[in-house]
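With one protein chain withheld, the remaining protein chains of the complex are depicted in position.
Our next item is subunit A:
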Amino acid sequence: MSMMAVAEQTETEPVVEKKSPGKALWLLAPGVIWMSLFLVLPMLMMVYVSFWTQTTFTIEPTLTLKSWVTFFTSDTYLGALWTTVRIWLIVLVATVLVGYPAALFVGLFVKNKALQTVLLVLCVIPFWTSFLIRVLAWRPMLGKEGAINMILMNLGITDAPIEVLLFSELSVIIGMTQIYCVFMVGPIAFMLGRIDTSIIEAAQDLGAGFWRIFRTIILPLSMPGVVVGAIFVSVMVLGEFATSAALSGRKVNLLGNIIVTQVGSLKWAFAAVAGVVLTILMGAVVAALLRVVDLRKEL
């Protein structure tokens, strides 16, 4: 038949495309060069400088452990390390507690994809103002004569202003939770949005109630989102200094604040020690979080 004739005529050699991974590697060159010059090199430099000899006004490239010893024997520095870890943990838990329900609502209960996107964009609106303004805006909210205290007193709930609201660890935690919450909501909502609704219907059909389904299906399936969100929040909170500087009245010193102060007074070696400690801490936190969920499998 005519079809067969056509098939015979068009019998051609299949074109085998030769793979050349060597050529494709060039695509990485700009990124690798940039990162080496402005990330890897400075980091190595930071480790190196942390062993330099620091005197009051000068720094010499004579290798010594003095700055490291000072760091680990000083109550100020160890206290800052502990405060950093404590505030990081509290803010992490607070962002999960505030962010997860919001993400659950957006990712699972809003069926309309367009509305989902609109709601997630709404979460990002605070980012339209600058970081410092967002932080400083908490002062008139939390202050002794701020909005919250005024409302509470006018309603007769409290007699005297609650002073602990501003220039305390609490104000730093409130400020950081507000700023970083969206980084938790986004990844969780994304993972929840990927859950096939028929899976939840199947669990319902098999007789499970909402909390059972949440605990056995929804929570495990959204864990990768929680881990990614936790990595975002952790990395940002651990490196924070501006929120605590603006909202704690210098009472809360994070490792970030130590670095800023040391650099300000030209104590480069101490600043480098604090920097290395902070980097190791972040690396450990990210590695620990990645152990919770195998992201390669989930994403």
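One rule holds in what follows: a contact is a pair of C-beta atoms (placed from the backbone, for glycine too) under 8 Å apart; a residue touches a chain by one contact, two chains touch by 3 or more; residues count from 1.
Operating definition for what follows: contacts and distances are computed from a predicted model.
K.L.:
Looking at UniProt, which of "MBOAT family protein", "Peptidoglycan glycosyltransferase", "Spermidine/putrescine transport system ATP-binding protein" or "DNA polymerase III subunit epsilon" names the chain that isn't shown?
P.N.:
The correct option from "MBOAT family protein", "Peptidoglycan glycosyltransferase", "Spermidine/putrescine transport system ATP-binding protein" or "DNA polymerase III subunit epsilon" is "Spermidine/putrescine transport system ATP-binding protein", the UniProt name of the unshown chain.
K.L.:
Write down which of A:Leu89, A:Met150, A:Ile199 or A:Leu266 is the residue touching the left-out chain.
P.N.:
A:Ile199
K.L.:
Would you mind spotting which of A:Gly22, A:Pro61, A:Gly156 or A:Gly209 touches the chain that isn't drawn?
P.N.:
Touches the omitted chain: A:Gly209.
K.L.:
Would you write out the residues of subunit A that touch the absent chain, in ascending order?
P.N.:
Given the touch definition above, subunit A has residues 196, 198-199, 201-209, 212-213, 216-217, 220-221 touching the missing chain.
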